[in-house]
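All protein chains but one are shown at their positions in the complex.
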Amino acid sequence: MSAFKGRYIAAIVVCVGAVVWMITNLGSNLNYMESVSTAVQLREKDGSAPNKVGGVVKPKTIDRSAKNGATFAITDGKATVTARVLDTPPAMFADCIAVVLADARWEGDVLVGSRVEVRHGATYKSDAKMKGAVDEALDATGCPKTPESSEAAESAQSRNR
Amino acid sequence: MSLDYEHVWGYVLGGYGLTAGALGSYAFWLTKKLRRARRSVREANE
Partner (left out) sequence: MSKQASGRAQTVNAGRPWLGLTAFAGVSATFVMGLVVAPKDEQQRDAYRLLYMHVPAAWLAYLAFTVTAIASALYLVPRTRHLRWDYLAGASGELGVMFTALMLAGGSLWGKPVWGQWWAWEARLTTTAILLFLYLGYLALRRIGGSPQQRATRSAIAGLIAFIDVPIVHFSVSWWATLHQEGSVFNDKMQLHIRDGVMQFTLLLAVASFTLLYVWMCMRRMELLALDEGLAERELQLAIDERSNRPATTNPVTV
């Protein structure tokens, strides 16, 4: 086999391998996360938890007193549970922000995850103009309506229908 | 939110720099190759 032909075969193998690898990863991640309600249902059923749990940080529940990570309440408007993240959360982690708790597992009634990922919204507003604007509608999560918080609440409701 | 966001400038400038670098390099390469090709065609046709 010539070096030229060998290079082509190697390139094809690498490309096919990359695509197969991505598709298998995609298969398990078509839905990146499950709702808090689903996590609660799974705990009641067999004590398991989805790998990634999405929801909204319930206002005024963040406790950063631990050396690393934080404890907070995560909600989808239907179910609310206490969550503990072991790694330091990203800078945007705050009240009412939509988050994903990754590598989640139950430790008693507490949902423990290795890290938190922040799901920011697709809405952009100037910080200067929004100062003092507090009359925003709240949704079932107790936070101002955003596509992410509404999605968390809607997905919890549709799963419980 | 009162968290420190100063550190994001590295990422922002990285993104702008990457875009400028990629577009600038591609435009430069394209211009150079096109000039050479035009010259070659001119010489071949003379």
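Labels for the chains are A and B, by order of writing; each one numbers its residues from 1.
We adopt the following convention: contacts are C-beta pairs under 8 Å (C-beta built on N, C-alpha and C of every residue); 3 or more make two chains touch, one makes a residue touch a chain.
Computed from a predicted model, the values in this text were never measured in an experiment.
For the chain left out of this panel, the touching residue among A:Val56, A:Val116 or A:Ala140 is A:Val116. Residue-level contact of subunit A with the missing chain is found at 11, 15, 18-19, 22-23, 25-26, 29-34, 54, 89-93, 100, 115-130, 147-148, 151, 155. On the side of subunit B, the interface with the absent chain consists of residues 1, 5, 7-9, 11-16, 18-20, 22-23, 26-27, 30-31, 33-34, 37-38, 40-42, 44-46, using the contact rule stated above.
Keep in mind that, in the parts below, only the chains that are shown with their structure count from here on.
One simple way to say how far apart two chains are is to compare their mean CA positions; for subunit A and subunit B this gives 36 Å.
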